[in-house]
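Every protein chain except one is present and positioned as in the full complex.
Entry: chain A
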Amino acid sequence: MTRSLTTRRGILRGGATLAGAALATGAAGLLVPARAQGVAPTSSMRGGSNNYLPGAPVVERIGGGGFWMTGTVRRAGDGAPLKDIRIQIWAHTTEGHERDPHSHGATLTRADGTFRLEMPQIVPAFGQPHGHLAYDSRAFETVFLRPVMRSASDTSLSADFVLQPA
């Protein structure tokens, strides 16, 4: 009885059954309609948390300014704009490396869920002109973003958060 399971054919049959089951599950997963009533939460991007320094202070402006980091923060599910959410921002700029504390700053979202913080011009570093943004204030799940500028001469960059309640 048990011997039949250990034959090569038996194993193959078992494998085929498993593969079939996996395929069916996978296909079913794809067929589930996108949660239409829900705005999906943003996932963290690869490398988003690199050179993160916790507790960057809320500032009027990072350094001398001249470049704008903008974006929106909404709640997952109903997509409602979130007010007074602290977003931390850092980048390699004309005034410092990503690891320099003075390259970091934070800002709060307005009633409509938007934020904008002036900072020094971002310059290409580690092969791409990019910025970093973080939400990590506990009420929602932590998200780290790493948007890339279309061109190194851009003078603004934006990133949108959809946060999942923690």
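Criterion: a contact is a pair of C-beta atoms (placed from the backbone, for glycine too) under 8 Å apart; a residue touches a chain by one contact, two chains touch by 3 or more; residues count from 1.
Assume contacts and distances are computed from a predicted model.
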Name the absent chain as its UniProt record does, using one of the following: "Ferric reductase like transmembrane component", "ABC-type quaternary amine transporter", "Ion-translocating oxidoreductase complex subunit E" or "Multisubunit sodium/proton antiporter, MrpC subunit". "Ferric reductase like transmembrane component"
To test your reading of the contact rule: which positions on chain A touch the chain that is missing from view? 45-51, 92-95, 97-99, 123-129, 146, 152
